[in-house]
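One protein chain is absent from this view; the other protein chains keep their places.
And then chain A:
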Amino acid sequence: MTRKLDIDGRIIEAKDGEDLLSACLTHGIDVPYFCWHGALGSVGACRQCAVKVYAGPDDKEGRIVMSCMTPVADVERVSVSDPEATAFRAQVIEWLMVNHPHDCPVCEEAGSCHLQDMTIATGHNIRRYRFDKRTHRNQDLGPLLTHEMNRCIACYRCTRFYRDYAGGRDLDAFGAHDNVYFGRAEDGPLESPFAGNLAEVCPTGVFNDKGWSQDYARKWDMRATPSVCPHCAVGCNILVDQREGRVKRVQNRYHGALNGYFICDRGRYGPLHVVSDARLRAPLLAGEPATEHDACAVAHAAVAEGAIGFGSPRASLEANYALQRLVGPERFFAGVSDAEAAMVRRIVALLRAGPAKVASLADIEQADAVLVLGEDLTNSSPRVALALRQTARGAERDLAAQKGVPRWLDPAVRTAGEGRRSPIMLVTPVADPLDDVAVMALRRDPLAIAAFGADVAGVLGGGTARDADAQRVAGILAVAERPLIIAGSSLGVAGIIEAAAALGSALGAKARIALLPPEANSIGLALLGGGGLDGAAALLERGAAKTAIVLENDLFERAPRAGVERLFAAAKSVIALDSMASETTARASVTLPVAPFTECAGTFVNYEGRAQRFFAAVPPHETAPSAWRRLDAFGAGDWHDLDELIGDLIVERPDLVGVADAAPDADFMMADGQVTRAPRPYSGRTADDRAGQFADAVIPVDLDGPMTFGIKGARGTAVPPALITSYKTSGQHSANNVTRFLEEVGGPLRGGDPGAMLLKRSEAALIDAPPSGPVTGEGLLLVLLHDAFSGWELSRVSALLAARAPAPRLLLHPDDAALHGLADGAAVLIDGRLFAAPVSLDASLPRGCVAISAGGDAPRGPLRRVRVEAAR
């Protein structure tokens, strides 16, 4: 339902139930505001969005209201430009600026600052207040964020985001009236893995991205490129900002169905792995630097001897396909353990067969009962956990809605909702950061989790439960209108995925399901097929091939060490193509550097089966071309650009035809030419002009994407959603202006959210799962502890995240520890290797498990048992 509104004579169609400010902003009518935020709702704190509303056609006087607090249902005629309202807003901003320091030249935010935009929009340009400014001391908030409290205008966005939205505890408002202070009780890093969003949420420069501050360029001096986060399977959309070929920072890129306004800290700081010292910049021969010519000659000779290929869940779909074309489908293997490859292929089969509809993050927020099987979401796929925190508030919103409180009136919803929580049920092996919003937080060992899920499915199918908790969970799911099941591969148990699918089938058409694979392109790799490492080792040992090509993959990270060692022993030579140095590249016979995700274009397929294109943020360097170009040179194909490769891919695989629709192809043009990455004022273009040429005459050419590095080109709201490089419109420079690009607040981007869904439901009948092998090894079940900051291979080399990463942990139940003669703090051998952390006792851990931090010492792989013994 919409209703007509007269705003300064312009008639707009506002949605019923919307607030007046949102209606104005989505229709391109600029009303200044501070405290309102699309995801955080209205609080009416800043008094900046005052407009005049008139009771009817005869009302000449009108009255001033705060547009963010006014439902559109209450008004017909509005004036934003009314002189009285304008003067009111000018006064308000003058008050807000009374204590604001004279800091803009030394503030990172300047140039993309919401406060600057609003101050200029309101016309306050001379300071009249002559008295002293209130000052505050800053805090050290850790390696990720800066803190400069003097700049605060007390909009409360930070605490509303950090506490109310993200569930953090350690940031709060202190003091009262003029002295109000936003910070921690004492100095220290902000604990929430979503704290980085404060840099974008804060409308001034109180919180800012510390990494960006240390390697700084103004917003107007950085080229921004739409990209996709490579750090987990959710596929959050990001903008990568760079100047002079160096990536400076990452910001959220709005996606209505996925990340919305926020990304996690791993997504914000993790992609800076591309500027770390671990970048591979020159070819290696047997671990020693070599020339490009020599390395390529050796590699070509090795490929000619007969090669098998290992794809990678962190390489693009195109690079994996190129490798598959080079070696042939029967010699193409997923560069992960057999069990993981099988599990992700099974996830694809399940999504295709569709026991339940796959849930996007927006769907997750709409669910009214959620069962999480085995995944520590906050640490493995953090953005999903942030969505779940909104899901938990569903019951509160429903009750408030019954009382007539609109959803956007957030503080009122919290009061009217009486603290009701939608049921979220966690079944995980270790204590979970989401426990505080869960109605049930059950601790089970990995095998018991699979059994528990199957048990719940059995109850839903009419059976009886062996477990009273399963009975309760089934009862809650059965009465829910929009139940959701979340499971994943992080414990390495195929049974958990099967149980989730069985639950989806049992719940019927109303159910949604989210199955989380481990990495950004795990699904893409599984779509191409191919078994895991062990099958490949057997093939090499038979002598059917002599060379192994490893594409963007540290095998030691993704499979148990013994299997990888077997592979290295069986292969005559190993060719590694990678952007980062790793144990695999150090031990390979030939290593060739390739472009990281910021220097090439490609496609990642996320957990939903959504193909999303990322583009080169930095012009590709000739010493590190895209991986598929290297493979092309080995004879994989005859591709001039990415679109030709994708053309071949969809001819061979008609089921993947959606890949071509993920983004416009490279010859896409608008009336103003190609979409440009550069903002309009881009300084210093002729400062290095030594040869007497106009520097912009030699723009680097990007063959693989429809965007230019030059300053001339298309920008603004008409740009296709997959190519948005900036939310700037005239007079609005900050990321807050994203509202202009949305169909409705919190809804999809104008023109539809980017990406193409590859997996159509009911494409295939669901065949029964292959029986999973027995749990190997002896001793205790190994549970890998994931961490939001020190996630995996690539995030560990980002200097900022490394500074924030916790020390490794090893958890044991006190009874198990006593059984093994281990005291708290004892050093431990895991399968004979000394583990980096001593024992911590944790009574909440199920018996028979040992939980250790994931990483180089504890690679991914199937669930296995390990020997735990005291180190001497």
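Definition applied: contacts are C-beta pairs under 8 Å (C-beta built on N, C-alpha and C of every residue); 3 or more make two chains touch, one makes a residue touch a chain; residues count from 1.
Note that contacts and distances are computed from a predicted model.
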Its UniProt record identifies the chain omitted here, from "Cysteine desulfuration protein SufE", "NADH-quinone oxidoreductase subunit I", "Monosaccharide ABC transporter ATP-binding protein, CUT2 family" or "Carbon starvation protein A", as "NADH-quinone oxidoreductase subunit I"
Among A:His37, A:His136, A:Arg331 or A:Arg383, choose the residue that contacts the chain missing from this document, as touch is defined above. A:His136
Residue among A:Pro71, A:Pro101 or A:Pro411 touching the omitted chain: A:Pro101
For the chain that's not shown, point to the residue among A:Cys24, A:Cys158 or A:Ala217 touching it. A:Ala217
Of A:Gly28, A:Gly123 or A:Pro681, which sits in contact with the chain we cannot see? A:Pro681
Can you list where chain A touches the absent chain? 101-106, 110-111, 130-138, 148, 150-151, 174-177, 179, 181, 213-214, 216-218, 220-221, 681-690, 692
